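One chain of protein is taken out of this complex; the other chains stay put.
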Amino acid sequence: MSQTVDIHVHHITRVEGHGNIVLRASDGRIEKLEWQVPEAPRFFEAMVRGRSFEDIQTIVSRICGICSVTHSFAAIKAIEDAMGIEVSEQTDRLRMLLHYSEQLESHSLHVGYLVAPDLLGQKSVVPLVQSHPDVVKTVIKLHRTGNQWMEALGGRMTHPVTIKPGGFASLPTEEYLRGLKKTIEGIVPDLKTLAEVVLSLAPKLPAFDRDTEYIALVDPTHYSFYHGGIGSTDTMDLTPVPQFESVVNEYVSAQSTAKWCKWHRDAFAVGALARFNLNAELLLPLAAATAKKLGLKKGCCNPYMNNVAQVVECVQITEHSIQIIDELLTKGLQPELPKVQPREGEGAGAVEAPRGILFHRYAFDKKGNCVKANCCIPTNQNHANIQKDFEALVPQIIDRPQEEIRLLLEMLVRAYDPCISCSTHYLNVEFV
Amino acid sequence: MTIKKIGPTTLERWVDSLIGQQRVFGAQAQGDKFAFAPLTQAARLRLDYDVAVTAPKAFLQPPCETLLRFGARGYESVLDTEPFVLFGVHPYDAVGILQMDTVFAEGQPDIHYLTRRAQATLVVCDVQNASPNVFAGCMNTAVLEEGGDVLLTRINDDYLVEGRSAKGEALMKALASEPEAEAGDLQFRKMVWDHNRQLLRRHELKVKPEDLPAMLDKSYDHPVWEEKSKRCFSCGSCNLVCPTCYCFNVREDVRWDLQNGERVRTWDGCMLTEFALVAGGHNFRRKKAERYRHRYYRKGKYLYDQHRQIACVGCGRCIGACVAKIANPVEVYNRLAEGPR
Amino acid sequence: MIQSKPAMEGKDIYLPEPAKLLKVEPLTRQEAFFEFTLLSGRDLGHLPGQFVELSVPGIGEAPISVSSSPTVRGYFEMVIRRAGNVTTALHRMEPGSILGVRGPFGTHFPVDTVMKGKDVLFICGGIGLVPVRSAIQYVLHHRADYGRVMIVIGTKTPADRLFAEEMEKWRKHKQVTLLETVDRRDETWTGAEGVITRLLPLVQVDPPKTIAVICGPPIMYKFVVVELIKMKVPDESIFLSFERHMKCGVGKCGHCQINGIYVCQDGPVFNFTDVREVEEAI
Partner (left out) sequence: MDKPRVAIFDFACCEGCQLQIVNLEEELLDVLTLIQPVEWREALSDQSDTYDIAIVEGSITRPEDEEKLREIRAPAAILIALGACATMGGINKLKNNFAMDEVRAEVYGKDGSMPHLNTLPTRALDEVVKVDLKIHGCPINNREFAYILRCLALGKTPAIPNYPVCVECKMRGTVCRYEYNEICLGPVTRAGCNAPCPSAGFWCFGCRGYVDDPNVQAAREVMEHYGKTMDDLKSRLLLFGSGQEPTS
């Protein structure tokens, strides 16, 4: 069976930002196969120079609309590192809680709105409303819960404003936390429903394994999104966050406006599957059971399973949030007024975005104005790996009809939950 | 009318019992400031507050309120008919409410305001701590001589509770077995009032309030309007925080079916640029100075000409609310009193 | 709990009553003529110069003068200029549509008092003719009750003229003097050209016997009043109709205030003596 395949997906849909897939092959011979990122670069690292440490979070949150909380945290952690600021345990817990809202919002959006249509054979979520109303209802409920939770703790639905160096601009009330706990308990059944749906669709996920290096934050005490050092499936050692440049090794590729990354191999992957592969034994009971039910096992290297890992993480988030809220309520919320004296220095911060580990680094002058910035975005870290996946996958499927190849490639890209708009913020690797 | 004397625990029990019966909005701490908010337990009540961020008028004329609903059956009135208690209103704010009562009842009565007002029981509380900008003492509003439904006055650790209306007496039923205030207590209360008249003068008005209209009458072209208003942001803060400002805007929005919807009224302010703008683009008070002057005239003269009451109760909120620090009525009136230049 | 029911005690001054649109006809590029009737069947009960608040559900409300005389029964007329949301929506309405009406509100031209037995001079600029028309009609319906009737009308261009046919009738009326001008003439226009104040010296008035009624754009008042004073018409014989931004029509919302007075209640028709010292009025 010989055919000429010419696929050019100009601006793949149902992802954040612009990406292209190019495949040209004849008689099973691949002539060109590229994952391209033509998104307009926005130069955040250059723009923030001269801006006060007080305004950095406001600016860099705008790198990405869908992981704005994560960007804010990476920046705030880097600023606090640079200025030697310690935050209270209460602030730390509240931040985790706020951070989780974004994971829930983003994961449910990704799995429910962007990926589910592929698995249910629809072109978008709109026809799903007719064909699978219950699924859509569940997804909307999860998504809305994440959003309202984010708005309450972050002050806004997107681009949070409560996150300041040293603490929170305003605290929630204890009543709110009690209510939030109830709300979160209320979505556990919905997550079960979602897991059932995913379970029933799992057979539709392509069986494609490629041995991959996975990288994520690792903290000995819990399944980490916010704390810890940099772990890899290729090594037992944790690399401290301030040395992140030695992990990501960014380089410019001609086929993309986004930089590419590599560590022990020629590419690595970050995201829910990476976190799972590095932290699976720390999952709380319900999440662990969900993973088991969905057949997700540590060491999985099928990129399509990233979506399954996201569902597991949603469950993990609810369990851990409830624990955190209980802990906060037992101690009682204490009013805090963060006051920060700027000082000269440099610092780095890392947190897990829904789509993988995110690094920020800043240097400040005496007045607290930024002189240098560097952000390394998870989607960038995945670009090279997507290309490697393509190269491994296409020979296996090259005989299939063109439409199917196209769909499988699009699905692969979507599985990574790429956030391309935020990935095109390049940095100068040399840091002063 | 009865005057009871109750201790702090009785007060707390009383308030808690009220909370069980109807909506109670009481003065509470909000960060390092105070605000009226739904009261869930008496222990939260802070009768020692200095000033509430938002004037309690907000419970009678809410910032945004539905007037009408419309749909297939045409327009229908929407009225708020649930009883509630405003607990701990300061005398100057109570005067503000009494002035609003006049405005909304006169001429063609506004049943949206009046219905809500009829549901309200006003528990007034004499000021215990003066706020940084209050000048009610100069405006004769430091003490509420008459009006309101109940008046609370703190006497050492106890409170005197005076029923001032049938509604107030009804609210005080639960206190029937409490002792009546004695002559000495009433004497003490008079001292509190005299003290408050002196205390609530953080800014000293050099003219008598009743002389303001005549003074303003001569000051239309005074340079102060231009000078001060140069820094005005036209932000309307001085209007919106004012317990006697009641101007409103009306807007309409539909639901997704485009058939059903609501007509709502929202707070508005004469300091906002477009307040006097008409279709076709003509603005009858285009200049900042014109709008700035209008506010003082409305407070000190126009409304006085109508109701014989100065529409400034000396709460001092506008002084604090104005970022440009130009909204202090005492400063302006004193300046006018000095004569031109 | 928020209850939805008609006003329990007293009437809701904000609640419009249903009215039916009987007729719409375009007059100029911007203005159209409307005929309404109240669904209840009662007459509006207005006096010349009063206005109502017209509601289009979903769009909003706007104050509009009644343009027909109360002597016309069973329906009332308006002329509406497309100026914004409500007025544009009105222009799109079909006969048979149901709208809301509140009112009538405000003061009126003193057709039954001060004007009785006097010479009347109507001075209208542009759309200012609309409210004054109801007074003109009223006066002509009771022609014997008044002395001379003089109508002075100024319009921007011939294409903007309102009620051209009716004006023709007035022009031909034996007991009416009508003078007209346009700011800018075109080929269709053979009449006078120039601002309205130019016509005033042409009307021969007997000042103590004359009542002047003025309505027009804000800037017209200044010049016309000066002219009338020059002509020795006493201040108390001059009546003006004002227009301001208003939201309630009943003296609450504060928008229409001119210094201390409310256009919706003290106006829209004012005696000049009441506003000559009101700085923001003219």
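Points to keep in mind about this one:
For clarity, chains are labelled A, B and C in written order, and residue numbers in each chain start from 1.
Methods note: a contact is a pair of C-beta atoms (placed from the backbone, for glycine too) under 8 Å apart; a residue touches a chain by one contact, two chains touch by 3 or more.
Owing to the predicted nature of the structure, the values given are computational and were not obtained by experimental measurement.
Across the whole complex, the hidden chain's contacts among the shown chains comprise A, B, C.
Contact with the chain not shown here comes from a single listed residue; of B:L68, B:V103, B:L212 or B:C232, that residue is B:C232.
Among A:D6, A:D27, A:D55 or A:E89, only A:D55 touches the chain left out of the display.
Contact with the omitted chain, checked across A:H107, A:H143 or A:H227, is made by A:H143. For chain A, the list of residues touching the undisplayed chain reads 11, 13-18, 38-43, 45-52, 55, 58-59, 62-66, 68, 109, 113-114, 117, 123-126, 129, 140, 143-144, 147, 154-159, 161-162, 164, 168-170, 252, 254, 257, 421-422, 425-430.
What chain B contributes to its contact with the hidden chain is residues 30-31, 33, 35, 53-54, 58, 63-64, 230-237, 240-241, 251, 253-254, 256-258, 266-267, 269, 272-274, 288, 320-321, 323-325. Touch with the hidden chain on the side of chain C covers residues 58-59, 84-85, 88-89, 92.
Here, only the chains that are shown with their structure count from here on.
The geometric centre of chain A is 65 Å away from that of chain C, both derived from CA atoms.
Between chain B and chain C the centroid-to-centroid distance comes to 39 Å (mean Cα coordinates, whole Å).
One inter-chain figure worth recording: chain A and chain B are separated by 50 Å, centre to centre, where each centre is the mean of the chain's CA atoms. Not a single residue position of chain C touches two or more of the other chains. On the chain B side of its complex with chain C, the touching residues are 66-70, 74-82, 103-104, 107-112, 114-115, 220, 246-252, 254, 258-259, 261, 263, 265, 268, 270, 275-280, 282, 284-285, 290, 294, 297-298, 301-302, 305-306.
Residues 1-16, 18, 55, 57-61, 83-84, 87, 98, 100, 218, 243-245, 247-248, 250-255, 257-260, 265, 279-280 of chain C are the ones that touch chain B when the two sit in their complex.
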